[in-house]
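Quick notes on the structure that follows.
Of the protein chains in this complex, all but one are displayed in their positions.
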Amino acid sequence: MAYLSTTDFTQDKDFIDKWLYTIRTGEMDLSWMKSATEKISPAEANPRRGLTYRDLNVGTYGYTDIPEKVRNNRSYAPRGAEIPDGVPDAQPWVSRKSELWAFNTESYYEEAVSRQWNATTDIPWDRLDGVELPEVTGKALSQLMTFLTEVEMIATDTPAMWLPRLNPDFIEVRAFIAAQAMDEARHAEVFRKRALTTGWGLMQASPINEMALKHLRDADSFSEMSVALHLVAEGNVLTLFRFSEYLSPTDVDKKIFRLVMQDEARHVGYGMQHFKYVLEHFPEKREVLHAHLDEAENISFAGAAATELTEAFIILAGGGLKKENIDQGIKITTQFNLKQMQEHFERLDKCGMPERRDRSKLFMMYEMGRAAAEAAGIKLN
Amino acid sequence: MAFYADKDYTVDETVLQAAQKVMEGHLGLHWYEAKTERIAGRPSDPKRGLTYQDLNVGTYGYTDIPEDVRTSQSMVSRGSEKVGKLPDMGYVVNRKSDVWSDNVAELYEEVKARRWVPATDIPWTELHTKPLPHDLEMACAQLYTFLQECQIVSMDFPSKWVALINQDFLELKSWMCAQMLDASRLFEVFRKRALFGGAGLGRASATAEQGLKEWLWADQFPQGSVSINLTLAGFLLTLYRQVGAFAPTNVDRKIMRYAMQDGARQTAYGLGQLRYHLKHRPLEANAIEGYLEHTEHALLGLIGSPELLEPMIIICGGGLEKAQVDKGRIATAKFIRLAVREYMERIAAAGLAGHANRSKIPAMIDRISAAA
Partner (left out) sequence: MAISFPSTEYFEALKAQMAANEEKFRRLGFIDTTFGVSVGVNGKARNFVLEFEVFDLKNVSEVPAIDLKKVDFQIEGDSRVWREMIENIRRNGEADSSHDINTLAHFGERLKIVYDDPDGHDKLYRFMESIQEFFDLSSKLEVSFN
């Protein structure tokens, strides 16, 4: 599987001799000084924001003018550099812009870099001293954290798998994925750390959700991966974070969920923008994406059987295991489940796939669920 | 490649019934008595916060991860209770000594603490208020073009492998995520510097890229790690220090100070990983020696690339006048010798003592740098 460069440099006499000559005499070729590359004069649009990728969106260096099909660069040369003969083929699988582009990608990346936080020091762990949650709450919280730490790193592994397959000309998308990888490692970390501070440790794995992770991982294309991961899965998780913040039993947990939801919203933002871009610029993909969503939603159905998560949520929402707690917990969990589905279809609508409602079994279930909830007096805003 | 669930759950009554039962208030609570270790972790040093080292305890810790991880092929968190049928994620790296380094948790915590922001932590406007002479700016732009190529590959290596590595090695995988962001950030700052100075980008380097691809496409993680995390990262560390020492502007000096921090961490992992690998699998020493013998030549393709060499001479000398070029080539010759000497030191420290005597590189470098 290993690649061998076209030259063994220890045997390349011309190469070594030229090098020796340059060091010995100072005579240089300097042909790189005549590179046929563009000279630009960028400026910081906003000095408070500093120098951003958007400021460098100029001419051949910019992302706006990346063509739909990148034909001229398959090497490791940075976009806009002169590409000499003899560079290797980096073997990118994705050289088509509409396969991965999203409006504002560069902004999501810059935001990610400036808003990195540290699970070690930015969470006030010391405020847990002396906090003793009731056993039922502590265990439910640990179970929720166990689920979250289990699933977070799929959003590292999966996009990271694609990163080296993307043509290096797509700098901003690659950068966004690198930032997402770090975001998700941090999420896995903070949830694991919280579980291990509760007094209960980690709880039970979630086999049904593991199946969802496998589906996310094994997508056929970048777009399919992104729709399932950024839009569907992370969209669902963003709603979960918002509800979890609302239900948090301590201010430490509130802080955790506030910080993770910032990151998650960025990922969902990219997912939405990419989905829009694909549908506008690569319309042939629409049916492919419908088919992928069919399976993603099939697995969402399966998620209903992930009772270890649902039950933990009910307990946290209701505050205990007495009948009145469970009743209250079910009410809130119902609102949460419906909200997840509602927002899922809202996102698909907004991105240009309103017809999804008509063909989605999940939407049918949402409508039935909503009607049943309303009949039971549970309102969804 | 696509994965399909084992059934169509939209018509599966058992799933619907299970969900309905819970939503009617009949909680099964099968998870409630999970057979896992009880722990209430706390920071050992409140000033440092709650680190992974603080949670290196019992079944949750990383010290006790066995050499061969046979019992977990899913994303189940280390230490949690496995139940039911779990999918196989297809990990191909399941041996600790293939990826581990004793400093990995420490490096992960350090990278988070020592983050920086290229957009705002570099005083970019100084490049416009105190612009460099044309030749020097061209040289900088060329150097930073070369450095972008190196960072593309530095980003690709961890991203290529991370999903193939067993999830039990959580701290290591987290470190790899940090490496991806470090590489992205370095690429970003090098690109911004090249373009903001006004000279545009220069020329990519065919010789460097050929060598970089050979390293990136190594068959096995330990081999690739030696090349990318030790050889390449160590070389770049010396390069950052060199450019920092001869920096033509305060902006370049600042960039190189941040870069050397990130580069040194990567090198620390590379050295630590090779050390761990050879300590636990001493028989692999021959294989690594053989690998190095075959691929070390790529280092020459990098160092001797005119797209690096010539701008380096100009930057170290301060220009293209004869006296400047003479100063520059002497400084560059010293840099080359230093980079290779430190590389050989790291390889020896990792457990391949005597490698410098077996390698072709030192003699070639001595010959070349003596020419100055």
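As written, the chains take the letters A and B, and residue 1 is the first residue of each chain.
Criterion: a contact is a pair of C-beta atoms (placed from the backbone, for glycine too) under 8 Å apart; a residue touches a chain by one contact, two chains touch by 3 or more.
Computed from a prediction, not measured in an experiment: that's the story for all the values here.
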Touched by the hidden chain, restricted to displayed chains: B
Omitted-chain contact residue, chosen from B:7, B:21, B:38 or B:114: B:114
Residue of B:42, B:82 or B:257 in touch with the missing chain, whole complex considered: B:257
Contacts of chain B with the absent chain, listed as residue ranges: 45, 47-48, 103, 106, 109-110, 112-115, 237, 240-242, 244-247, 250, 253, 256-258, 260-261, 263-265, 267-268, 271-272, 334, 338, 342, 345-346, 349
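Here is the rule we go by: only the chains that are shown with their structure count from here on.
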Chain A and chain B: spacing of chain centres that average the CA atoms, whole Å: 21
